[in-house]
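A protein chain is absent from this complex, but the other protein chains hold their places.
After this line comes subunit A, so read on.
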Amino acid sequence: MYSCLDLSGHVVLFELGQLYPGITMEFGKTRGRVTPQELNPSSGPKPKRVPKMVGRRKKEKVKRKKNKANIEELKKEVVMDDHKLTLEELSRRYSVDLTKGLRPEKAQEILDRDGPNTLTPPPTTPEWVKFCKQLFGGFSILLWTGAILCFVAYGIQTYFNEEPTKDNLYLGIVLAVVVFITGCFSYYQEAKSSKIMESFKSMVPQQALVIRGGEKMQINVQNVVVGDLVEVKGGDRIPADIRLISAQGCKVDNSSLTGESEPQSRFPHFTHENLLETRNICFFSTNCVEGTARGIVIATGDSTVMGRIASLTSGLAVGQTPIATEIKHFIHIITMVAVFLGVSFFGLSLMLGYSWLKAVIFLIGIIVANVPEGLLVTVTVCLTLTAKRMAKKNCLVKNLEAVETLGSTSIICSDKTGTLTQNRMTVAHLWFDKTTYEADTSEEQTVNTFAKDSDTWFILARIAGLCNRADFKPDQETLPIAKRATTGDASESALLKFIEQSYSSVKEMREKSPKVAEIPFNSTNKYQISIHLREDSSQTHVLLMKGAPERILAFCSSYLLNGQEYSMDEEMKEAFQNAYLELGGLGERVLGFCFLNLPNTFSKGFKFNTDEVNFPMENFCFVGLISMIDPPRPAVPEAVCKCRSAGIKVIMVTGDHPITAKAIAKGVGIISEGTETAEDTTAQLKVHVRQIDSRDVKAIVVHGSDLKDMSSAQLDEILRNYTEIVFARTSPQQKLIIVEGCQRQGNVVAATGDGVNDSPALKKADIGIAMGITGSDVSKQAADMILLDDNFASIVTGVEEGRLIFDNLKKSIAYTLTSNIPEITPFLLFIILGIPLPLGTITILCIDLGTDMVPAISLAYESAESDIMKRAPRDPKNDKLVNYRLIGMAYGQIGMIQALAGFFTYFVILAENGFKPADLLGIRHDWENSYVNDLEDSYGQQWTFEQRKILEFTCQTGFFVSIVIVQWADLIICKTRRNSVFQQGMKNKILIFGILEETFLAAFLCYTPGMDMALRMYPLKIFWWLCAIPYSILIFIYDEVRKFAIRNHPGGWLERETYY
């Protein structure tokens, strides 16, 4: 059954050693450094024997430094042969008595030497480093640069005693404060998410039962040492890697390590070369489901298989998030524009005869004016809002930037168990009376569609209910049956629930026909027998049996058809075979059921002996088959469909069998209906998978063992050529290889996983998604996002939110950047034309950090223009967050109109107070001279310095108000990039609030008494508010026309040049 998975832990890790010859542990190295090479040089395990695991000892205690040598060592150590040893050799190697265990002193000695048996938590970044990252990362750099430039300018000014204005000082301080506050805010947000993370960790210290010096004792798991003799029983967590020396019906759940959801039996015999496959090893942090076992600890803490994977994870280099790349690109553009403007006006001002010093001050002023002060806050708040919205939809984002990553995702590598499926065995089909019936597998299980009136069904139901060791846990009567917790293995629980639901109370049934004896299921017999007293008063017994169908059939000499017994014939056998194949082909686990009425000689009181069978075991009567599957979650097919229409490839990567994997893949639409897989074709043509022309088939199921032999080029080819891919029987580390394969082709990859084994892949993927319910702590640490409900469908809503926020961030940025032009041009014209300064630093800050803020953020609430889930994921190379078209629109077009609006208001106010535009040219020199107190206006009136300054500030207030008014129109046009506002509607209430807010804020700043002293803003006449309105209307009309042209000439020139 497991023969196909011959990838052992050591081989796998050896491969990883080969994979990352130049692995660099430096944070922030691009993933390009890690180039997977030829996979696995040897196909079999290396029978290399490490005499005493030297490296493991002391060095493990040394805090794991992230360097190459250590990682290499880590990988080599995994060569283990403990599972191959005889018990005597084992005892010798660990110098331990196999019945009495270690002497307590010796154990203490080893504990002192090896350290506690815990996983070293992944190196956590100190809080202050995290804080600094928030403070100096990405966008903040731009603002810091601005602030520093301001201080430099102020320094120059004070040093040379030039124009003793403190504007630059204030601006610098404001910039610094803004970055600092925003940094604190995002740090706080992230800290909050990590707090939720903390809550996942179980605080209860685990206990382990060890035998030391012949005495059983409960000790903390941390104190378990190598060589300890430990005992585990059903329900325990395995305290370390253990080589078993004895076991009674022991089953372990290795799902957190291998992804295999079925419990596996464990016994002391060596069964497989592969450490991961052999049945005599139990792994650290997996669970013992039932039975008991005793074994010798062969590895603890970080040197366990689990520990090594965890350590490897923290060693993987991760790349930049797409949004970080975008912001970098944005900063480049802004810097280029700023430097270009600054330098050209520096030259111009020199030519105009300004002094060098002044020109430098101008240069700095222009560069700083290009810094969008409010954008950092806007972007952070937008991302935070989306993160909150996603958390409500069960996607908890650990890192703010990951919010958008999901939107850029082009491939999702999904787990099967638990993510796509319900992680709950459910009866799917029944076969009796030579007919297949379908059972309802939906989570609610309300519909029952099969023939309940058949007598065969009654008997089948009774066998399934009675010959069943599973039982409901107490006190769950109020819960729906499907939701109740049970004891026992998955298949039996499935049967129990199914019978309880569709037949009658199993409890009653069991009370009426008490069990007198049973032979539990084991893997050699492959059947289970229980003997019950018959329900009728005949005082005889009935023997019920269930098990592997072919085994069951072999016991039978007759069969039931509509409640009548017929003797077994070829026709029946054929029907059976067909049904078995059919159900098996659906990836379902099939069980056969039969019974035997024992004759009177076995009446009540007979002592049945199950060890030496003293009752007949032949001529059973065959009843039927029941097949079970872990059914897909109900919302998953729709979600997969959405992904596909959104251009996202969903790849299933599972440790499960190809048949089951394929069945589920077909069930959820990863392999679409009617698509033949390469396997189907190969099976027909009897050729190897790689020989198939990939153009003919779209779907492929790749087996883990095939994947192992593939070169990375071959893997690339598969990833490129097939649209529907399922990887089955993959080992944990192969997931990493698959993720890298996808990334090599420029995809943004999301990977889901719950086990520790998945964490390298989660870390490596652009966005790792861990499971909130079933996920292990290590996987959650490695992930960027956590699905609180473990449901694949939640990822899709995440994708939707991610795409929406990308679009909306574009709009937000377009909106915010637009007002940059009316903020810079006044300064430029002040320099060139020598007019009084139309817009001052304080008013600029009032716009950027005041009135623009809420409207910009409100765009984050904008609904999508079209079905964003119907377009392909964005191409990270060409579809940038901020491109030259956006800059062109914001700066070149809308911004220019806005600047004109501001200047118009400015000239109106000046002209109406006596300074006509023509007289303003070159007036700057006298205007700025505080000793000229009789400056003459166009009408012959004379103004003192302060009088004209008040007029100037009134103009600046007017300019400010005009910007607010044109920003109304800008906000409305930024709502959409293609659609008309009339199509989009004004449903965004926050946006309407934003418009009102900015207007009221502007009025407040303008009219509140005392503002003249505080901010130098002066009340305006009502008429001056209206000056900008024609321009506002112009903006609206212009953009509506532009969008109309874009809509009506898709792909046309206007779209190519102005659609951002």
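In this text, a contact is a pair of C-beta atoms (placed from the backbone, for glycine too) under 8 Å apart; a residue touches a chain by one contact, two chains touch by 3 or more; residues count from 1.
By our rule, contacts and distances are computed from a predicted model.
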item	value
Hidden subunit of the complex - UniProt protein name among "Auxin-responsive protein", "Cytoplasmic tRNA 2-thiolation protein 1", "Sodium/potassium-transporting ATPase subunit beta" or "NADH-ubiquinone oxidoreductase chain 4"	"Sodium/potassium-transporting ATPase subunit beta"
Which of A:W144, A:F945, A:F993 or A:F1036 contacts the chain that the document leaves out	A:F945
Identified contact with the non-displayed chain, of A:Y94, A:F907 or A:W1025	A:F907
Among A:S95, A:Q207, A:Q745 or A:N933, residue touching the chain not depicted	A:N933
From A:G227, A:G669 or A:G755, residue that would touch the chain that is not displayed	A:G669
Touch criterion as defined above, residue of A:V318, A:A575 or A:L1034 at the omitted chain	A:L1034
Contacts of subunit A with the absent chain, listed as residue ranges	637-638, 641, 644-647, 669, 672, 723, 866-867, 870-872, 874-875, 878-879, 884-885, 892-893, 896-897, 900, 903-904, 907-908, 911-914, 916-917, 931, 933-934, 936-947, 950-951, 954, 1021, 1030, 1034, 1050-1051, 1053, 1055-1057, 1059
